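With one protein chain withheld, the remaining protein chains of the complex are depicted in position.
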Amino acid sequence: MTVTRDMLDASPSRAPLGVAEVAAAIDECLNCLQACISDADADLAERDIEEVRTCIALCLNCADVCDFTARVLSRPAQWDDFVVDRLLQACVRTCTVCADECAKHADHHRHCAICEKACRACIQACSALLAAEAVEELEKLGGA
Amino acid sequence: MTVTRDMLDASPSRAPLGVAEVAAAIDECLNCLQACISDADADLAERDIEEVRTCIALCLNCADVCDFTARVLSRPAQWDDFVVDRLLQACVRTCTVCADECAKHADHHRHCAICEKACRACIQACSALLAAEAVEELEKLGGA
Amino acid sequence: MTVTRDMLDASPSRAPLGVAEVAAAIDECLNCLQACISDADADLAERDIEEVRTCIALCLNCADVCDFTARVLSRPAQWDDFVVDRLLQACVRTCTVCADECAKHADHHRHCAICEKACRACIQACSALLAAEAVEELEKLGGA
Partner (left out) sequence: MTVTRDMLDASPSRAPLGVAEVAAAIDECLNCLQACISDADADLAERDIEEVRTCIALCLNCADVCDFTARVLSRPAQWDDFVVDRLLQACVRTCTVCADECAKHADHHRHCAICEKACRACIQACSALLAAEAVEELEKLGGA
């Protein structure tokens, strides 16, 4: 169990998107960061390294985008809708490309199968935030 | 639930320390990273910012050391006992100093209380790895 | 002098944008990362910490976004136009907000004045990449 949700609840600042949704996205980003770093490392020790070179490169990008998205989402004090939106878009895209590549190796490398699942969970959590953001935008327009 | 333990189990490489212990340390490092980033952000929005400036500075260092330790522990393929040992030492120290500072503000800032707990859990998990490392060293000497 | 340009030239992969421009953006991102981390740390030790709390929070986000952008730009092998575009947008925005805030303190805190300059240089280098990207898009359309 992580303390993410508790930390966000205890902060004097409030992210404009739902706390539960932001906490879920942070946790999935950190989980995906770990999975991608371990998957790249595992791939590097496999006999068929030729086949997984794309997978390694994509995992490295995915690990970093997840790390930095988790960091920015953990800071509601100076929340910036534009920055959060662009990071979430980058995160969903990187995780999608990485998951699709991992899927190609999932039947013979269990570490790729697990990594794919971690990426998919991260995509879902970040997409939920992007959707919440779109609703918020619409409400602002409706209220104007 | 994180996939850390599953990822380590699925890797063709094996860390010389116990898999369960390494997985626990990674998870606590990532949890502590999140707590420290959120705690620094929450402190920055508090009225008594003068009182928590040391806490903010320590949280920033602690977040980075935990991030970095989690990354290195997630890569068994080229595991280096010396590097792991120095990082775990740095991590235990940073978390201890950070936890002790958070403790001073724990009664009036719930985010500091939670962050302290996250630091203490990380200290325990990393100290367990340092102890396992010491036992491993002794066994090597005994076997020689 | 950094080795960034030499490293990009020596890679078997080629980023679709100009090598000189990508190298410049990486170097400015790393410079801005350092400036923002040091500026937040310097602010934390100032007597007027109340006045610079926003500056600290913005510097922390800016440091992380710059770190992350430098990392992704350093990996041409699996270059993804969409991800690079979103990151550059996030980077230009974070640096702009950070520079504007630093500017408010530049006359009494030299570290804020230097940090503002580092942010402005990073904005320029990343904006140049965004412009190159737009030209490339137009050429693709024209060639179709």
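Remarks
Going in written order, the chains are labelled A, B and C, and every chain counts its residues from 1.
Going forward, a contact is a pair of C-beta atoms (placed from the backbone, for glycine too) under 8 Å apart; a residue touches a chain by one contact, two chains touch by 3 or more.
None of these values were measured; they are calculated from a predicted model.
Within the whole complex, touches from the chain that is not shown fall on A, B, C.
Within the set B:10, B:32, B:87 or B:128, the residue that contacts the chain not displayed is B:87.
For the chain left out of this panel, the touching residue among B:15, B:35 or B:60 is B:60. By the touch definition given at the top, chain C reaches the unshown chain through residues 2-4, 6-8, 10-13, 26, 30-31, 33-35, 37-39, 41-42, 44-46, 63, 67, 70-71, 74-77, 109-111, 114-115, 117-118.
Residues of chain B that touch the chain left out of view are 54, 57-58, 60-61, 64-65, 67-68, 71-72, 75, 77-78, 80, 82-83, 86-87, 89-90, 93-94, 97.
Contact residues of chain A toward the unshown chain are 40-41, 44-45, 49-50, 53, 56-57, 60.
Going forward, only the chains that are shown with their structure count from here on.
Work out the mean CA point of chain A and of chain B, and you get 21 Å between them.
Chain C has its Cα centroid 29 Å from the Cα centroid of chain B.
Residue positions of chain A touching 2 or more other chains, listed in rising order: 67, 71, 75, 77.
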